[in-house]
Each structure stands twice: as C-alpha cells, then as structure tokens.
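Apart from one protein chain that is not included, each protein chain of the complex appears where it belongs.
Coming up: chain A.
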Amino acid sequence: MSLRKSIPDFRLLENSMNTTTCDAGHRSELNDRTAPPSMRSRPTYSSLSPDTAGAEHLLVIEADALQPGQASALSKSFTSVAEALRTVVSGSELPLPGANVQPDLAATLLAVKARLSGATMQQRVYAIGSEPFIWSIHTAAIDAGLDEKQIRLCHSGSLKRRVWCTHCHETTENVTTNIVACTGCGRRLLVRDHFSRRLGAFMGVQIDAEVPGDVPAIEEVFP
C-alpha cells in the first residue's frame, strides 16, 4: 500500500510529520524567532500622504485606531487632493465632513469594493488602522485590480494580528497573545512575525508539535 493511500487526511499527514520530527533544536529555534531582528516579510509603515500622481483618492480609516487629533491631521495632509478624495470611516463617527461612515469592517469592505468597481489606473487607496484592517483594505484594492504601487498603508492603534494556521489554513482574528488556539483546528499556534501580504496575516505554527501539551506561558504581546 502506498503512503498516500495509507494516510487519507492531509491534517493527519501534517500531524504525523510534525510529531516524528527529530530536530531537537526546532523548538528553541522557533522560540528564538518570535522577535527576530529582521524578518524580511514583516511590513513596515510610514505616515500617510497623498500620491499626487493619482487623480482619484480613497482614504479608509479605522476610527477606533486613531489617536486624538489624528483625524484632523489626516484631513490636513490630504488637503491638496481634497477635491478628488473620498473617505470611508469604519466603526464610529470622526470629525471628517463628507465621510462615508460604516459600522464595521464587513460594511466598510462593501463600501470600498463599490467605490473601486470601475477604478482606473489613476485610482489611489490609503488605509490607516490595525494591521488586520489595513490589509483587508489592501486585499480589496488588489482584487479590484490595483497595483501595490497604487496603495499606501499606515498602521495605527492595536498591535492585534490576524493569524493564518499553517496546518489547517484557517485564519484566527484579533490575536493579541504570543500563542493562540486556532479557531479552525484547535492547535495551539506560535504567532510568528512571518507575514503574508496575500493573506494579510501572520503565520501560526503548532507550538507543541514535538511534545504534545508542552506549551509555554501565554502572554499578551500584541495589545
């Protein structure tokens, strides 16, 4: 009987591979990498400013992620493109006249998709908020055909992460701890800095694969 036939479930295959791994240094290596000095996939951000080469501008704001005064500062920095600027605010009202206010991320994404249907090469998209928020906007913009160069992101507010499970491929939202139980498969995942732009998520890898149940202290590290 072939190996493939004897293992009908990919999850089982993953599991058996993990539990039979004989790499003693594996665990400590993963632990050492929770905060590597240079994880190349880890995005870096700078403050938002309009790209004046564009002709249509869409600014998407996660209201709760802003510091006091940040909304008016944003408004000021986008003055030069004000006539071609549309603003969508997610969560709650901000002192931004003319902004399209949406109650949550799902409604915000619908508004963004509607705004970007029929987008041209002159369209520009800006998003500010937590990383799960801004990368959701990024995904919507890419789906609408925009190029990376037409999108600017700025991280503000909570450090919470979206975590993608390398075992079951489900995502777990709003993760603030170094280790989290996957909402898909229940495995306890070490939240790495390894980031996927496509998924807008950080990689989560089973923490106790070698020694089941051997899970270090869970701490809030992404408040």
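In this text, a residue touches a chain if its C-beta (ideal position, glycine included) is under 8 Å from a C-beta of that chain, and two chains touch if they have at least 3 such contacts; residues count from 1.
The rule is simple: contacts and distances are computed from a predicted model.
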Match the chain absent from this complex view to the correct UniProt protein name in "Dipeptide/oligopeptide/nickel ABC transporter ATP-binding protein", "Glycerol transport system permease protein", "Oxidoreductase" or "NADH dehydrogenase subunit L". "Oxidoreductase"
Just to verify: which one of A:Leu48, A:Ala99, A:Ile128 or A:Leu146 makes contact with the chain not shown? A:Leu146
In the whole complex, of A:Thr120, A:Asn174 or A:Ser196, the residue touching the missing chain would be A:Thr120
So that we can see where the missing chain sits, which residues of chain A does it touch? 51, 53-55, 116, 118-124, 144-150
